[in-house]
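The other protein chains are all here in position, but one chain of the complex has been omitted.
Presenting chain A:
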Amino acid sequence: MRAERTRNVISHVVLMFGVVLSIFPFYWMVVMASNTTPDIFSYPPKLVIGPHLFENMGKVLDNIDFFGSMMITLVVSLAVTVLVLFFDSLAAFAFAKYEFPGRDWLFGLLLATFMIPAQLSLVPQFVTLAEFGWIGSLKALIIPGAANAFGIFWMRQYARGAIPDELISAAKVDGAGFFRQYLTVGIPVLRPGLAFLGIFTFINVWNDYLWPLIVMTDPNKLPLQVALQQLNGIYGTDYSMVMAGALMSVIPLIGVFIIGGRHFIADIAAGAMKF
């Protein structure tokens, strides 16, 4: 009993130490964003939150079209999330609950596409989109990612266990077609799975950097991450302003994560266990 208690205490000490390391960079971001640059560059450095946060945020808005960039990223993230949720869950529903010729072969093909690293197709994908005339347009950020193998795989695993065959048979007896069955039987049962896939997709698209950097060439239409890096590159010496920008870019995502976070973490772990 005693050994167990000691172990419990040690565990919490280790965990709290880790939490401090995990959270500290966020605290430091707020400290830098709320002090002036000379304060940060002094020795010893200021370690507490200062009074200049809004002033620094104002400077960000003066230097880049922050809300314009945020709108672009928001539109792209929402559009991709909605499309992914629809296409992935529809495909997963078909793969999980129906027999059709070639189903397993096609699913194997889908899994094989996991093996291809995104960077391999960076150059040819750029060339292809240039051929379509999509470079610089939001289409380049939305369409190629509108359905993905990971989401279909994950939703299929979820749907197989969650949707009872009897419900589908009952819907069939009622004369519902495939799409009706998807809407009335699939969607309601899949809702928790959709919540996870939605948050996962939204976060990934919001944070994506390399692909937007390559295809969004119009300096008046920069997505958030690219605009942020530009702010960093041009005004890199004004730390407090750059950090105010970083802070503003991070807040919406942390909000999304904290709202949906608890289930999300459990689901991501469950997903890994299924591989």
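The criterion applied here is as follows: a contact is a pair of C-beta atoms (placed from the backbone, for glycine too) under 8 Å apart; a residue touches a chain by one contact, two chains touch by 3 or more; residues count from 1.
Quick note on the criterion: contacts and distances are computed from a predicted model.
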Q | Listed names "Deoxyribose-phosphate aldolase", "Putative Zn-dependent protease", "Sugar ABC transporter permease" or "Fumarate reductase/succinate dehydrogenase flavoprotein subunit", matching UniProt entry of the absent chain | A | "Sugar ABC transporter permease"
Q: Could you tell me which of A:P45, A:G58, A:G133 or A:P164 touches the chain that is not displayed?
A: A:P45
(Q) Even though one chain is hidden, which residues of chain A still touch it in the full complex? (A) 7-8, 10-12, 14-15, 18-19, 21-23, 25-26, 28-29, 32, 40-41, 43-45, 87-88, 90-91, 93-95, 98-106, 109-110, 113, 115-128, 130, 143-144, 146-149, 152, 177-179, 182, 203, 206-207, 209-210, 214, 225, 228-229, 232-233, 239, 242-243, 246-247, 249-250, 253-254, 257-258, 261-262, 265, 268-270, 272-273, 275
